[in-house]
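In this view, the complex is presented without one of its protein chains, the others remaining in place.
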Amino acid sequence: MNKQMTAADVVAQLEDGMTIGIGGWGPRRKPMALVREILRSDIKDLTIVSYGGADVGMLCAAGKVKKVVFAFVSLDFIPLEPYFRKARQSGSIEVMEIDEGMMLLGLRAAAWGVPYIPTEVGLGTDIVTKNPDIKVVDSPYDDKEWVAMPALKLDVSLIHADRADDRGVCQIAGPDHYMDDWFARAADKTFVSCDEMVDSQYFHDPAQARLVHWERSQTTGVVEIAGGAHPTSCSPAYGFDVPHFKAYTGSAKEETGFQGYLDTFLGANEEEYQQNVGGLDAIRAIELPTY
Amino acid sequence: MNKQMTAADVVAQLEDGMTIGIGGWGPRRKPMALVREILRSDIKDLTIVSYGGADVGMLCAAGKVKKVVFAFVSLDFIPLEPYFRKARQSGSIEVMEIDEGMMLLGLRAAAWGVPYIPTEVGLGTDIVTKNPDIKVVDSPYDDKEWVAMPALKLDVSLIHADRADDRGVCQIAGPDHYMDDWFARAADKTFVSCDEMVDSQYFHDPAQARLVHWERSQTTGVVEIAGGAHPTSCSPAYGFDVPHFKAYTGSAKEETGFQGYLDTFLGANEEEYQQNVGGLDAIRAIELPTY
Amino acid sequence: MTVASDYTLAELCIVAASKAFANDGEVLATGIGVIPRLAASLAMKTSNPDLMMTDSEAWMLSEPNPIGKRGDDHVQANESWMGFSRIFDNVWSGRRHAMLGPTQIDKYGQTNTSALGGTYEAPKVMMLGARGFPGNSISHPNSFFVPSHNTRVFMEGECDFVSSIGYNPERLPKGHSLDDIDIRLIVTDLCVMDFGGPDHQVRLVSLHPGITAAQVQENTAYPVFVEGDIPTTEAPTLEQLAIIAEMDPHNQRAYQIKDNPAGERG
Partner (left out) sequence: MTVASDYTLAELCIVAASKAFANDGEVLATGIGVIPRLAASLAMKTSNPDLMMTDSEAWMLSEPNPIGKRGDDHVQANESWMGFSRIFDNVWSGRRHAMLGPTQIDKYGQTNTSALGGTYEAPKVMMLGARGFPGNSISHPNSFFVPSHNTRVFMEGECDFVSSIGYNPERLPKGHSLDDIDIRLIVTDLCVMDFGGPDHQVRLVSLHPGITAAQVQENTAYPVFVEGDIPTTEAPTLEQLAIIAEMDPHNQRAYQIKDNPAGERG
């Protein structure tokens, strides 16, 4: 089965109202080219589940979002995501605000086909008071109450990987795959953009196969988009684009706002976008951050 | 903190009636030298949690066991563990028989400090009817019933690793660490025998550090015992000892039984044991199995 | 594709069992034992190249490994790490199809791998334990291979210990339907069966050459649903035999069914 497709093919499989998980973490290894393709589409009313960064901010700014399931939305070095803030402060989106670890549990519950996983996380906080849909349950084994973190079932997950073969074997070569394996497992369909398509033989080396964090049966489609994580990082290949994120954040304070940002950068397709941000070589030359 | 100790030091920390988890899988990478040290002790009434092999069989045969929590007890190429069978068939041990995946969930629940994890595994089978302590619960999110797999909290875990440093950083270099990370995390104290002590610098190489599957804070003590997994395997260093397992299994049919096995092999300490089985070089020369 | 005239019963069973995986799409095929493993391997190399298989250790493979010692020049076609802990992520996803050989299979398709006779506290014969059967049976499709079709395996009454859920209304968990349970093929040395009869009754699908429906019923302690003319299990093709030989170079399949009979009997 050849699972190669285009970003447009991916967006053609999305529907209004879907729940979409997005891999990566803050400004790190986000499937931004796929997000941009959604920006170019008329898809709307999405529920987004994400360890959020500009993916969430841009989709909010573009009016694509009905609800965000989040523990944070941040660009790390710019702590507050400008367009997510605007959306929250204007009351234009619904939210399910949870703890980072609760999100992991919710993805695992969905992956394992169970309705919830108990945790004490959230007890005593506004996580439980502001989320009436998250139930607190008794345990048959003790006298405590426990948060029943519900499964976060996803219609679709979008992930950016370093490499993939055309059958959907995906490799994350950087030091951290974040929760992307759980996003892949929690979703009915998972679409993966990657910096590089490789032959299946690439993975025969156990050292390479170790970096394949979910099975190809969890991958619905793969899209080769070199530099597709820009402006987020794809360690070890390239870092996140600090000047670009500053321009993005700055746009929120300008009158033209997000539309101005889009007009400057988005383009009609990824080729145009990459030209607008200086080209693929410039993306690949972005230094890795030091933490 | 220097966590190096001897096998005798480990056993000195065990108490009658403890619940002890044992890493490895069937005839693969079992902490057999530590098991043998228990055989030499007067410890008794243990509850053993294990993906069981001869570890379980020997402890049963030696009268150390009150209860076994298991999904299987097997030597793989000899499917039925002879002394576990005898113990079961004579009714001399209590059991909690569960599914392999349920054991994993129980260890995870213990590691995460939650009382249970819901699963549909076990429904409709004698797992639920023969284990009245395993409760079936309703979910607040659907109308189904779910098995509430209880946390398998361990007083102690015993694990065999390939390498460790004296601070308790443990590496499993073989292709599979089985559930050993969860055994380490589920236990109050984890003692690890290893084939080789190394300097901490050994792990600075990311390729080596990737194979460290739990944190040193989960390791209470480390014991250097080259060949300490014998007669089980420690891939990639050595395979399991087929002739030895045949002799072990054969002993169950002889009149001298397990005592005869012990008299022939156990010795007063691991040095004597290794002499009795042909020496460390012979252990290291055992070919890896082909599956 | 030329039909073979000379083949063993084991080879016939491998080919018949491989059909279980033909329409599975992209799932993890787990065949425990020589014949189920060869069945999955054959399916992966012919009818369903999307199947996934492991090396029975810690790697998912893009090409199945031949059984037994492999030459030094064999390059194992790893495609992802698949340690035992990760298997369960696959089991629970439902994207798996296992073919296994339980000791008892009752009229509900419930199986026993654990204990025979006596009491549960002191069984007469202790076997493997429940292993992964409870999880497999409620999570994904399962098929069975039985090398010796007799009334000890297909036994009277209910399994002494129920390791895997079957079509037993009395044990159906709240909120579940019998249709959630997905037992596929049962391949034995006599025939192929499934649970497609009325009310999930066991049903005869095909008879191995020279075997009669009466023989199957005689060796099954509960009624087998037989409707219409029962076809003969398809003989292997030469191409299939060649692949089987390639995947089993040490001919371990010759030791799986007593006396290694020819495929055409009687």
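Order of writing sets the labels: A, B and C. Residues in every chain begin at 1.
Keep this in mind: contacts are C-beta pairs under 8 Å (C-beta built on N, C-alpha and C of every residue); 3 or more make two chains touch, one makes a residue touch a chain.
Since the model is a prediction, treat every value here as computed from it, not as a measurement.
Chemist: Which is it among B:51, B:146 or B:203 that touches the chain not included here?
Modeler: Going through B:51, B:146 or B:203 one by one, B:203 is the residue touching the chain not shown.
Chemist: Using the touch definition up top, pick the residue from A:72, A:214 or A:238 that touches the left-out chain.
Modeler: A:72
Chemist: Where the complex has a chain not shown, which of B:19, B:50 or B:218 is the residue touching it?
Modeler: B:218
Chemist: Since one chain isn't shown, list which residues of chain B touch it in the complete complex.
Modeler: Chain B touches the missing chain through residues 1, 111-114, 167, 169, 185, 200-201, 203-206, 208-210, 212-218.
Chemist: In the complete complex, the non-displayed chain touches which residues of chain A?
Modeler: Missing-chain contacts on chain A: residues 25, 70-74, 79-80, 84-85, 88-91, 97-102, 104, 119-127, 129-130, 136, 142-145, 174-179, 181-182, 290-291.
In this text, only the chains that are shown with their structure count from here on.
Chemist: If you take the chains that touch chain A and keep only those that also touch chain C, what is left?
Modeler: B
Chemist: In whole angstrom, how far does the Cα centroid of chain A sit from the Cα centroid of chain B?
Modeler: The computed centroid separation for chain A versus chain B comes out at 39 Å.
Chemist: Where in chain A do residues touch at least two different other chains?
Modeler: 112-114, 206, 210
Chemist: Counting only residues that touch at least 2 other chains, which ones in chain C make the list?
Modeler: 59, 81, 92, 139
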